[in-house]
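Removed from the display is one protein chain of the complex; every other protein chain stays in position.
Order as written gives the chain letters A, B and C; numbering starts at 1 within each chain.
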Amino acid sequence: MNESGISSIRLLLLGAGPRLAGAALVIAALWAGFFWAIATPGAL
Amino acid sequence: MFSRRLLLGSATALAALSLSAPNLTQADEPTRVVATFSILGDMVQRIGGEHIALTTLVGPNGDAHVYQPSPADARAVSEAQVLIENGLEFEGWLGRLVEASDFSGVRVMATDGVEPIAFDDGHDDHGEDKHDDHDDHGHDDHAEDKHDDHGHEGGHGHGAHAFEWAGLFELEAGTYTWSFAKVGGDYADPAMKMVILSADDIEAVEETAEDLLEADASETKTHGDALAAKEAAYALTFDAAKEVTTFTVTIADAGKFAFFTEHMPFEFEANEHFFKDASGADVEPIAQEPDVDHGDHGHGGHHGHDHGAFDPHAWQSLENAVIYVDNVTEALAKADPANAASFYENRAAYVAEIEALQADVVAMVAEIPENKRTVVTSHDAFGYFADSYGLTFAAPQGLSTESEASAKDVAELIKQIRKESISAVFVETITDNRLLEQIANETGAAIGGTLYSDALSDADGPAPTYLDMMRHNATTISTALGS
Amino acid sequence: MTAAVVFQDLTLGYERLPAVQNLQTEIADGSLTAIVGPNGAGKSTLLKGMTGALAPLAGNVSFEALRRDDIAYLPQQSDIDRSFPLTVMDLVAMGLWREIGPFGRISGRHQDRIASAIATVGLTGFETRPIGSLSGGQMQRTLFARLLLQDARLVLLDEPFAAIDAKTMDDLISVVRRWHGEGRTVLAVLHDAETVSAHFPQTLMLARELVAHGPTEKVLTVENQFRARQKCEACVGPTHTCGRAAA
Partner (left out) sequence: MWDLFFQPFADFGFMRRALMGCFAISIGATPVGVFLMLRRMSLTGDAMAHAILPGAAVGFLVSGLSLGAMTIGGLIAGMAVALLSGFVTRVTALREDASLAAFYLISLALGVLIVSTRGSNVDLMHVLFGTVLALDNAALILLCSIASVSVLTLAVLFRPLVLECADPQFLRSVSGFSAVTHFTFLTLVVLNLVGGFHALGTLMAVGIMILPAAAARFWAVSIGGMIAAAIAVAMLSSLIGLLLSYHYSLPSGPAIILVAGVFYGVSLVAGPVGGLVARGLPRRSLEI
């Protein structure tokens, strides 16, 4: 098997700091989406 | 499976017959009756009063669409003398329950004689069609029409005839087989009379046939005997030891023949058509009486009339309630002739209440401005209500609570609410109202109240009886939309 | 010479059926010991008992001045999920657990040590290969690289040379000898008598109970092997479960 596919993200080698930072980014995006979703519709 | 409606026809006719000769078994103890769900149960209780012991399978606030019977239900059904169901495929689970419980009583479909609303998929079209239709007729006329129709087609009319069914067949010379099969382990009746006459149409020989059937003289025939077209009544007795009792019909000369039977031949159909020629091919009547409105019965076998094609929520119209009540009354009178008078008294009182409420509801709806008569609910349960009172109903969910809404349905409903400036939507007791609450949220419409569609409330609720329920629904709708 | 491991009347087993009975002996600190015995003699069970994965039914095993992470254990290959999407480097890097734990980062210094461990077992150039694509020999080299990084005082190897090619075996034996040279205590379950005699100064022969323990040339005798086979058959019953001799 060669190195095809999505180039490997070496999560295992990352320390907790970068992992948490990544998680924080994802969570921030998620909650941003949440506020977008519950906002009263702009275009009617 | 044969048509339940036809079975019912025979039951009502027999009820009428037994009234004229009330010398059948008299029971001291109350008749055991099972009704499938709370609304029906309430009606049955009103008619039966203290003379019946009623079991209601799906109780208050229960959803009969998706009900799962318990062994206790099976026992209630197996002990029941009368089983009253709504029909129109409302109780999809009932067939299995009846089979599993060895039910041997009379199965009555309360919607027999109701003009069912065909279910077409867009709820919008559905609602609007009804609306137009309604405007053409006007409220009261419409109600009258229906009631009269019922008088002809339903139970009353049959009592006048000594036969329950007549069929005209075009036959070649030869032998034919007329069979009576056990359905659910028993013959629908132990015996019946039959007359075969050569005739061009049924009406020409109807009187002759009635005279023959009513006369005491008859030839007794048993399994395997031959029958011929002649001026005589046959008393056919069915062989309890056999699954199927057959008679040979011998036709000497080709022509048209009218067969008059004391009971519906369909109710003796297990898997096979009741009348076959020598080669075993089904022979269908070219005309029959009553001219049952199942055209497909004669042509395409006995399945698939009301398999989900009709809206089952027929009780949502008070006009239909009268039909329900009549069917129930006749069934009870047949099962317990000794108390028939009491049942008919109860019926009269109840129908008077229903008619009074009908007038109230019509008046309440009339107060709602014309352009506000759209009612949004959780599931499509109010087709008959809409039909009767000139309202349009819309719902994200289909006829059964089991269906799942699509984003398109929801979006269209929201568009409709916005376009028509609908101010209130209504939740239902038995369904999951989260979707409707979201729709209200999104459109700014208020929750106008809780409607009772498929089940009554318990005793402390606002709709413990059928009449309370109808009044509650009408009041809720007119209050929310009338302002 | 102090003892690294002391077995005191140790009985190990599964579901009350003892696989190792009343083992009473000591493993000297810094020794290189082979554990031999017929199949079913309880060799792997003994290693599991030493890692703590299996609680003793009776007696105990004690380590002189050793903590849990001073012990490195190489299980039989079947215990690892080879289909798991890990690279050689991922797996080797986990040998640093004692230093990085669940949360620590892998520093440049760590990277160098990973690279050197991979080089020691001759897998340079294979760092990003998924472990699922490795041959048996390559997999065993990878695991040895991880053991190297674990830097353990006591190394337990369960059949480390089973089903691998001769070249790999030679390379890995030199790793084992290097550990021995560094003063670590090494215990290896083996079944090949030649390997044992050639490279392991000490031997512990097991047949559910201790048969013999001491210098390899005194333990690995025909007589002992016969005794071991007899003991094993006597207690297990059906001969086919332990029919093969230790050599």
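The rule we apply is simple: contacts are C-beta pairs under 8 Å (C-beta built on N, C-alpha and C of every residue); 3 or more make two chains touch, one makes a residue touch a chain.
Nothing here was measured: the structure is a model prediction, and the numbers come from that model.
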Neighbouring displayed chains - absent chain, whole complex = A, B, C
Which listed residue, B:G48, B:G62 or B:G448, touches the chain dropped from view?
-> B:G62
In chain B, positions touching the absent partner = 58-59, 61-63, 65-68, 70, 396, 401-411, 414, 430, 432-435, 437-439, 441-442
Had the left-out chain been drawn, it would touch chain A at residues 1-12, 16, 19-20, 22-23, 26-27, 30-31, 33-34, 36-38, 40-44
Mind listing the chain C residues that contact the chain we can't see here?
-> 14-15, 51-53, 68-69, 71-73, 75, 79-81, 83-87, 90-91, 94, 97-98, 101-103, 129-130, 133, 135, 138, 146, 150
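In this section, only the chains that are shown with their structure count from here on.
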Separation of chain B from chain C, taking each centre as the mean of its C-alpha atoms, in whole Å | 80
Averaged over CA atoms, how far is the centre of chain A from the centre of chain C? Could you give it in whole Å?
-> 42
Quick one: chain A and chain B, Cα centre-to-centre, how many Å?
-> 59
In chain C, which residues are in touch with two or more of the other chains?
-> none
List of chain C residues in touch with chain A within their complex | 86-87, 89-90, 93-94, 100, 102-106, 128, 130, 132-133
Chain A - residues contacting chain C, complex = 1, 3, 8, 10, 12-18
